[in-house]
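Of the protein chains in this complex, one is absent; all others appear in place.
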Amino acid sequence: MITSIRTIFKNEKVIPICSTILGILFIIAILAPWITPNDPVAVNLAYKLQPPSWNFPLGTDHLGRCNLSRILYGARISLGFAILIFISSLAIGLIIGTFSGYKGGWVDHVLMRFCDAVMAFPSLILVLGLVGIFGPGLSQVILALMLVQWVYYARMFRGMALSLKEQNFIPAAKISGSSQWKIIKNHIIPNVLPPLVVMGTLEMGWAIMDISAMSFLGLGVQSPTPEWGAMIHEGKSYIRTNPELMLYPGLSIMLVIVTFNLLGEALSERYGVKRRF
Amino acid sequence: MGTDKSKVLQVRDLHVQIKAKNGITTLVQDINFELKPGEILGLIGESGCGKTVTSMSILQLLNRKETTIEGSIMLKGQELNGLAEKEMRKIRGKDIAFIMQNPMNAFTPVFTIGHQFVETIRSHTSLNKKQATELAIESMKQVNLPDPGKLLKYYPFQLSGGMLQRVMIAIAASLHPAVIIADEPTTALDVNNQKNVLRHLDKIRSEYGSAILLISHDLGVVSEMADEVAVMQHGKIVEKAGVFQLFDSPKHEYTKKLLNARPTLYLEEPMTNLI
């Protein structure tokens, strides 16, 4: 049985399966308001800490809120913000990275030293430091995560800008008459896409881990917003009586991160991309 | 058929197959040859013809899970094929020594060559560290390595290819093996070092009576050193004969092709024609 689990890594099916799972999660996140059985923030102490039932498929928490609804909404929050952070840090990194690569010289040198310094730090500590400056709160956490993550993309895009500067196929394509757009489509994008996808997948997994860690610490999402990390934080007082309060959100976090990581690893093997450790 | 003591190594009907994802591939087949004490058998052929597989089968170092070895490999009357690993380990390095192609990679980078030399000696004998070191120094003197005591303290990356190759020969010879397998011993070296290496190998065979299986794709080396020559192609021996006979009148098409591929300089041509 263990053998077959291992072979999953090398299996061609990993990528489609993980992508499907992620796709389902995203759909859940988008459709959350319509598919949840109850209002995730509706407090009703009369129903508190109930076991699973028709009304509350996963039971209720200490404030009588539906667990399942909160979990589903939590997907919305985690995935939603992960994408937000991904896109914004990607954009910032793209601009700064390609600029740095093309400019070269001391501008490039300084920027890259800066990125190295940031990358050497564990992201959480930097994020915490930034939150310390900005103050606790969800938007501050998101901002902090963005500010920390862009450097990874910047480095990547700068590397690409550098190698593209030296490649021959762009002048060659120009000579053979391809239009600018065609050059981008046929040459640049196929080179950019694989490492980008790999990095994005893994970074999103990290972002979710960081968001939930911050919320768990009480610094990110504030009550009553249903976020998985925050739910674990709230559930911890009930660990003896109702461990499921922290079990469900934890399992959800794990599911998402495991899927992202599996996908990222499978993709990096498939496309031969090196991951940052 | 009784064991013939005059032949130190006897390979009969060697057949090696490997299990791959898409089936079974034969690496070498119908390999037959023998080595007499003090004799040099040259094994020539292009890359991939099975020379290394043959030598690895003799040493029983092929991956047992993936490869099957059929046939008989007799060393001084003892059957090596299928021999228990524990027994085989005692034979490797002591009765059969191996000289690798690229001396720069062969040694473990983090230990001095002295350490590696002594550990080889001590894993086959009961000598203590001091005695083993003395033996090592003696051995190194035999291959004309200068200041052996000092050399032993160096790390492999600090020595040149030629010196490392000579150290390998010294290690190989130190325990007076019955057979030495030399896999392309001169390929990684410049001409001067090549001559030295061949000279030392020759000295070993005449002094200790070791038989040498000389694997090379360099025909010059083989023609100079070998008593008998076997030609391999696609995993089979296509011709086997005494060295003079093979080089003067090759019988097999492939042998002829190999010999003709050598560039020759015809000194009778006037130099002016080349301008």
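Annotations for the structure displayed:
A and B are the chain letters, set down in written order, and residue numbers restart from 1 in every chain.
Keep in mind that, in the parts below, a residue touches a chain if its C-beta (ideal position, glycine included) is under 8 Å from a C-beta of that chain, and two chains touch if they have at least 3 such contacts.
Note that contacts and distances are computed from a predicted model.
The listed choices are "STAS domain-containing protein", "Nickel import system permease protein NikB", "NADH-quinone oxidoreductase subunit D domain-containing protein" or "SAM-dependent methyltransferase"; the UniProt protein name belonging to the chain that is not shown reads "Nickel import system permease protein NikB". By the touch rule given at the top, the unshown chain touches A, B in the complete complex. Within the set A:Val14, A:Ala75 or A:Val131, the residue that contacts the chain not displayed is A:Val131. When the full complex is taken into account, the listed residue touching the unshown chain is B:Arg89, out of B:Arg12, B:Lys76 or B:Arg89. Contact with the chain not shown here comes from a single listed residue; of A:Pro57, A:Gly159 or A:Gly218, that residue is A:Gly218.
Hidden from this view is one chain, which touches chain A at 2-3, 5-6, 9, 113-114, 117, 120-125, 128-129, 131-136, 205, 209, 212-213, 216-219, 229, 232, 236, 239-240, 243, 246, 250, 253-254, 257-258, 261-262, 277.
Although one chain is not shown, part of chain B still touches it, namely residues 59, 61, 85, 89-94, 97-98, 100, 102, 105-111, 119-120, 123-124, 154-155, 157-160, 171.
Here is the rule we use: only the chains that are shown with their structure count from here on.
Rounded to whole angstrom units, the spacing between the C-alpha centres of chain A and chain B is 57.
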